[in-house]
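Take a look at this one; I'll ask things after.
Only one protein chain is missing from this complex, and each of the others stays in its spot.
We call the chains A, B and C, going by the order they appear; numbering starts again at 1 in every chain.
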Amino acid sequence: MVTSPIFDLRPSDPTAERDIFVTTFRWMLLARTVDEKLAGLYRAGKIPGGGVYLGKGQEAVSASLGVSLQQGDVYAPLIRDGAGRLAFGETVIEALRTCLGSVLGPMRGRDGNVHRGRPKDGYLPMISHLGAMISVVNGALMAKRRRGEQHFVGATCLGEGGTSTGAFHEGMNQAGVERLPFVMLVTDNQYAYSTPTSRQFACKSLESRAAAYGFQAHSIDGTNLADCLRGLGSAVTQARNGGGPQLVIARLLRLCGHGEHDDASYVDDRLKNSPLGRDCMVVAEQRVIAEGWADKQEIQSWRAQASSEVEAAVVQVQTEASPDPYTERWSALKSTHLLDGFLNA
Amino acid sequence: MVTSPIFDLRPSDPTAERDIFVTTFRWMLLARTVDEKLAGLYRAGKIPGGGVYLGKGQEAVSASLGVSLQQGDVYAPLIRDGAGRLAFGETVIEALRTCLGSVLGPMRGRDGNVHRGRPKDGYLPMISHLGAMISVVNGALMAKRRRGEQHFVGATCLGEGGTSTGAFHEGMNQAGVERLPFVMLVTDNQYAYSTPTSRQFACKSLESRAAAYGFQAHSIDGTNLADCLRGLGSAVTQARNGGGPQLVIARLLRLCGHGEHDDASYVDDRLKNSPLGRDCMVVAEQRVIAEGWADKQEIQSWRAQASSEVEAAVVQVQTEASPDPYTERWSALKSTHLLDGFLNA
Amino acid sequence: MSVTYLEAIREAQARALADDPRVYIYGQDVGSFGGAFKATKGLAQQFPGRVFDAPISEDAMVGSAVGAAIEGMRPIIEMQFADFSTPGFNQIINQAATLYWRTQIPCPITIRLPSGGTSGSGPFHSQSMEALFAHYPGLIVMTPATVEDAYSMLLEAVAIDDPVIFCEHKFLYYHLKADKLPTESIPAGKARVARPGRDLTIVAYSAMVHEALAVAEELALEGTEIEVVDLRTIKPIDTDTIVASVARTGRVLVVGEAFPWGGVTAEVVARVATEAFGLLDAPPQRLNAKDTPIPYHPDLWAVHRPTARSISAAVRNLLQM
Partner (left out) sequence: MSVTYLEAIREAQARALADDPRVYIYGQDVGSFGGAFKATKGLAQQFPGRVFDAPISEDAMVGSAVGAAIEGMRPIIEMQFADFSTPGFNQIINQAATLYWRTQIPCPITIRLPSGGTSGSGPFHSQSMEALFAHYPGLIVMTPATVEDAYSMLLEAVAIDDPVIFCEHKFLYYHLKADKLPTESIPAGKARVARPGRDLTIVAYSAMVHEALAVAEELALEGTEIEVVDLRTIKPIDTDTIVASVARTGRVLVVGEAFPWGGVTAEVVARVATEAFGLLDAPPQRLNAKDTPIPYHPDLWAVHRPTARSISAAVRNLLQM
């Protein structure tokens, strides 16, 4: 894992609650800062592709998974995992390069926004088709096991809507049959785009799906960082220690539109005013202060540090070249000798 | 439902246990007779397509679903449902015409063996892709509901192996969301072709999948006709009476090869010698005798009746024409004006 | 008053719902939200219970449409993007497309695929999948290029007793406008000469028709008259109209936005070669997208797909042959 140049947020004592909590909180802060910047760039028409998809309200659960993973693990985040990506080792500049279309980004302008990763480092780039990453993670874990690696874990993320896909089912079932060290994090943010959960599934709780695949189930309050750290930490540890596949269901409310183009006016006010509607950033900050782990001023300095990292990255990325279609290698194959000459003339 | 000409097996008093049991048993006998005939024709090289897929050992569970359904219901049987098909209203001759490639069969030689049905009568012809019929039944039920029909039920069948498909998941989930009067019968016959259940799923029991979709679960002993009638009768009744979707898991052992080309040498002897390995025909016959519902001689006469019906049908079908490729209408569209002239020249 | 391509699609669905109680619309977010692109805006409110949200289950969406069709309904299925029809692919080609042939029971379903590239949509929200469906027997594949066709062909699609894959182009959704909805239309299965000419024929469909027309405009200034044939449906293909055009011009360039191996352009060129061989003054030519996934970055995308610029170059080249 390559960490962000100025942000090398490793807890100094990983057993100390304060250290982990504060570290994760700072990843959340950084992710929220990136997201807010992206929203601003979007409104200013500065996103080449035209769209951005944010993780507002989901930072706690996302970052908690990211910090629970380590080098050698496999991680396939999804659409609302800006925080987890950073915590796993993505740099701010990688994120921005992808969203702003810099040719220096990991996807070199070929793919954009949330579709980014670094497969060599175990960080897999999602395709859009929901559920499709699960079996890819399975395969990576099967390969690691076959090679005799040990103590590794694979994890991927999905919204509650994504659990309705056939790919989810086949992937979960496969992880169960192979008894992989796999963590499936489902963040139930109450909507799939505009679709409420009542139109998405009829089970009493998504946790009930764990038994259907031989997974162990965990429930977490996604608005509460402490609970996220506990639940995901425990799921990852169990998977790592031979406990087989784990399904973690986090509950919260998406605090943004599906994408920044969406005003999310369909979101039920009762949900907004319910405990699910709490902002995990606020809840986490309150805890930091209540525990005396940091004061307002210190938090303010973290925020400022996040801001300046993000601003600096944006400035740098905006000077970077976009991909040049005329020097671009228009080839989908590694085996150049097998390119079809007629099509590539 | 058109019933078989000589077999009009309706229980005279549907509340009388004897009547239902004996009626169902006789459908089972008829189905077993058809299957044995098909196996013989297969060995004699008389099956034009070359393959047959039998339901040996699964007659009780299959027929029990068939007799539990009624006119106006939707039924999409699968590969091992010869008995259920007959009980639902397929005639022996229809079955044989399809398997022997008579142009008078419901599929007119275009499709064969188990791929047959009469959609107009609610009897849907399966495609091969496992799990694909579930959502088709859902759609038919949604249409009936939309039209204001009442007290109808839809049912379909699958092997335990078929539950690993994405189509199974999406269909089950959809039935749950729409809260359809739907019965999903999964017959766990311990193998999917050669694959044992340990390589197919990791849940402790397939019943656990009911909760994942908001279904009610039922377990039945597939070797025991009484239990099949009870379990499927109750599931169908509950679905019919507004109880929402029902998942029925029947356990037994496949007593034949995957198809008649397969000697099934991979089947574990322990399973053969376990209660799962009992032949439902034998178990049911014992019950008939023990209860004094019929004696050996009467049962023998039923068997003879089944045989003569099947033999007569085979003789008739063998005189029937096969499809003629030169008069065949080679068109996949109803809208003949939209046929592509170049392709259909 | 003016009406966009997208509004035409909405209006056609409104009319289909109003005219025929057997019609309903099912897809992700199509209900009270009105769809990711707003193609069903207001319809759930206007037709209570007949426009409703699906789970993220494309296989089940299509499968259920077939079941409903067997029971006499005429469902419209909206895929959120054409690209997400892959999980529904099996039900489309093996269930819907074979039903009539197997059973003689018609399968009148319409599957709407918001298709094609728009700037920044990337590899998984930009695909033109018409060729996959056209390859399989039992499907009709429509690719409307105009506001009028978007409206009248969608109404036809719903009325047709066979499954129709309706490829509506996202690039045309907002920008393409007409004065009003049409009252008459060419029937499905017939191509349209979108612009007459005598020097060269461009055969195109969907968004590429407009790129072709732009090239025709450009070359007209130089005295070259390009005939543009809009295929309208790509299964069936109206070979006669194409051959008649080639008979007039002697030169043909076939343009498609899809990937270059196979697809509509290969099929059209192959037909021209077979049916109009003697009418050709030069080898028939094709222009497609590049043989890579569709890139995210607008600068890459603009070169990946054919545009007026690359079409114009191909036309000039062909005119020299």
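Convention: a contact is a pair of C-beta atoms (placed from the backbone, for glycine too) under 8 Å apart; a residue touches a chain by one contact, two chains touch by 3 or more.
None of the values given here were measured: they were computed from a predicted structure.
Participant: Can you list the shown chains that the omitted chain is in contact with?
Facilitator: Touch partners of the hidden chain, whole complex considered, are A, B, C.
Participant: So one chain is hidden, and I want to know which residue out of B:S194, B:N241, B:Q286 or B:S308 touches that hidden chain in the complete assembly.
Facilitator: Among B:S194, B:N241, B:Q286 or B:S308, only B:S194 touches the chain that is not shown.
Participant: Among B:G162, B:P245 or B:G277, which residue is in touch with the absent chain?
Facilitator: Checking the options B:G162, B:P245 or B:G277, the one contacting the hidden chain is B:G162.
Participant: Given that one chain is not shown, which residue among A:D35, A:E59, A:D81 or A:E170 touches it?
Facilitator: A:E170
Participant: Can you list, in ascending order, the chain B residues touching the missing chain?
Facilitator: Against the left-out chain, chain B lists 47-51, 101, 107, 109-113, 115, 127-130, 161-162, 164-167, 192-195, 199-201, 266, 322-326, 328, 330-332, 340, 343-344.
Participant: On chain A, what residues meet the omitted chain?
Facilitator: So the residues of chain A touching the unseen chain are 74, 106-107, 110-111, 115, 117-120, 124-125, 127-129, 132-144, 146-147, 166-167, 170-171, 173-174, 177, 331-335, 337-343.
Participant: Kindly note down the residues of chain C that lie in touch with the hidden chain.
Facilitator: 59, 83, 86-87, 89-90, 93-94, 97-98, 101-102, 123-124, 131-132, 134-138, 235, 258-259, 261-267, 269-270, 272-275, 277-278, 280, 282-286, 290-293
One rule holds for everything that comes next: only the chains that are shown with their structure count from here on.
Participant: If each chain is a dot and touching chains are joined, what shape do you get: line, ring, star, complete or other?
Facilitator: If you draw each chain as a dot and join those that touch, every dot ends up joined to every other.
Participant: Based on mean C-alpha positions, I'd like to know which chain lies farthest from chain A.
Facilitator: Farthest by centroid: B.
Participant: Please compute the C-alpha centroid of chain B, do the same for chain C, then give the distance between them in whole Å.
Facilitator: About 40 Å separates the centre of chain B from that of chain C.
Participant: Which whole number of Å gives the spacing of the CA centres of chain A and chain B?
Facilitator: Each chain's C-alpha centroid was found; their separation is 45 Å.
Participant: For chain A versus chain C, what separation do you get between their C-alpha means, in angstrom?
Facilitator: 36
Participant: Do you know which chain B residues sit against two or more other chains?
Facilitator: 166-167, 170, 173, 177
Participant: Of all residues in chain C, which are in touch with two or more distinct other chains?
Facilitator: 54-55, 57, 59, 87, in rising order.
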